[in-house]
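Working notes, structure below.
The complex is shown incomplete by one protein chain, all other protein chains being positioned as in the whole.
To keep things simple, chains are lettered A and B as they appear, and every chain counts its residues starting from 1.
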Amino acid sequence: MIFVQILVNGLVLGSLYACIAAGFSLVWGVLNVINLMHGSFIVLGAYLALGLYLSIGLAPWWSLAVAAVLFFGIGYLIQRFLINRVIAAPVLLSLTLTFGLDLIIQNAMLYFFKADYRSLKLDPALGSLAFGSVVVPVDRLIAMIFALLLTLALYIVLRKSRVGRAIVAVRVDQGAARLLGVNIPSIYAIAFGIGTAMAASAGTLLALTFPIAPVASYAFLGKAFVVCVLGGLGSVPGAVLGGLLLGLVETFGAYALGPEFAVMLSFGLLILFLVVRPQGILGRWGFE
Amino acid sequence: MSMLELHGVSRSFGGLAAVDNVTTTFEPGRIVGLIGPNGAGKTTLVNLITGVIPLSSGEVRFNGQSLKRIKPYHAAHLGMARTFQIVQPFNQMDVVDNVAAALLFSQGGHSPASARAAALPIIERVGLTPSAHKSAAALTLAMRKRLELAKAIAIRPKIVFLDEVNAGLNSAEIDQASRLIRELADEGITIVLIEHLMKVVMSICSRVIVLQQGRLIADGSPQDIARDPAVIEAYLGKKYLDKRQGQ
Partner (left out) sequence: MSKYIILGVVLVGLAAAPLTGDTYLMRMATLACMYAVMAASWNLIGGLTGYPSFGTAAFFGLGAYTSGILATLDVALPISIAVAGVVAFVVAAIIGFILLRLKGHYFAIATLACVELLREIANSATDLTGGGMGLNIPRNADLGIFAEASLFFFAMWGLLALTALVCLMVERSKIGFALACIRQAEGAAEMIGVNSTLYKTLAFALSGVFVAMAGGVYASWVHYIEPGDVFDILLTIKPVVMALIGGVGSTVGAIVGAIVYIAAEEVIWRNYLDFSSGIIGLTVVGLVLFLPHGLGSLHLRLRGKAVTP
């Protein structure tokens, strides 16, 4: 029966990973930009949830909406005025740019929030649910449900809305999209804004599950990378598949080999996929 | 034994046969036109012969030697040159360095300095001497095509595959290119011309091969090909063929 418990743990973790990675994957797939600030935006979202909970008692799943709107705007502006200037240049430049921006965000976080780890403890605590011999903490369960809903919302936006379909068109064939009258810089900014919004929203959910500190952003960024490579770029189903796979690999790996091997396993998997199947399980071969 | 032999050369992507069981030979000093509708597999065939992509089945023999899984650089060393449909010069180098690179890496015995010196006569031959020290990025399209040709010549090839070398050129430039091609053929180099311009094909090719949907459907003199029903159908459709045949 421990197998089922680990399986459930893996799926819960995996859903969170999927949500973390979905926005990152979108930006990478559509703009061909690896946003090294992604992890920091997740942490900022977590801080926002923490702050709102401590000040006005707003539960994390509601501050999700605040985070989404606020960070969409921030992301949109960053792309429109900064990243857009190097979008056509070699990838080295956009990587270095987002790295530099991330240094600034990190410094700001360290200055305002300090380096120590904080956690969001709900009061009254929500306890756990038991399904037979399988135990799941309620807050994690809610986080998982919202993570999946958020990811589903992204999927629906990309499939059904006009803007979403324009974004997908740009991802698939930029030249054709331009000929059809799609305003590429505008789409880029919107897509980036969505990516940032997804990150911050995921962060509000993660606040319940993981301890928050500025330095945690690198761990989240690392997870996002692995999920994207596993699942394929620019596709939400890919992010879900990759996220679940990573969650399961990590929980089973930690059980079988010990927790310290979980990280090694995830990077080993990353390299393996990059060499053998860079386009991921689902994704078609995207940009170089 | 011919210079280049193709035996059942095939390549599939997924379930789709891009090149399907092509068997033919090439002799020295001929100018061969390789024509066919868009998507017929002409460029893919050249990619297969020069090692850019591996064969799914079949065999390529060059001077009697079977080429198994060669890499493009090896093809260059053996004496196979090709130009690209979309020209790819080394944009940050000047014309001399571009041609010197081809000399330096296709055969031994050169240093960067000696290669640069040896590049000059080749540049003269294609008529680019006035632009020898210009950056490749600053050249016009016609000049860039001549640069590609110069690099192909520098390899001292036995066979050259020219992929749409006339695309984007005006009449005078096309005539110039054709003259150069004829000169090369006279020196014993086989030229395979992937071409859409029938005027060029008819005037300088002594033999024409036609591909359609990856298959070789016709092989003969330009005049024969122009009258071949299979070719007409491939280009203009069955309806037109039926009309012409008085159906």
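Throughout what follows, a residue touches a chain if its C-beta (ideal position, glycine included) is under 8 Å from a C-beta of that chain, and two chains touch if they have at least 3 such contacts.
As the structure is a prediction and not an experimental result, all values here were calculated from the model.
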Touching residue (missing chain; options A:Ile142, A:Val157 or A:Val263): A:Val263
Sole contact to the chain not displayed, among A:Leu93, A:Leu122 or A:Leu148: A:Leu93
Chain B residues that touch the omitted chain in the full complex: 50, 52, 71-73, 75-77, 81-82, 84, 88-93, 97, 101-102, 104-107, 111-112, 135, 151, 154-155
Chain not shown, touching residues in chain A: 28, 32, 34, 82, 85-86, 89-93, 95-97, 99-108, 110-111, 218, 222, 225, 229, 260-261, 263-264, 267-268, 270-271, 274-275, 278, 287-288
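In this text, only the chains that are shown with their structure count from here on.
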Inter-chain centre distance, chain A versus chain B - centres from mean C-alpha coordinates, in Å: 48
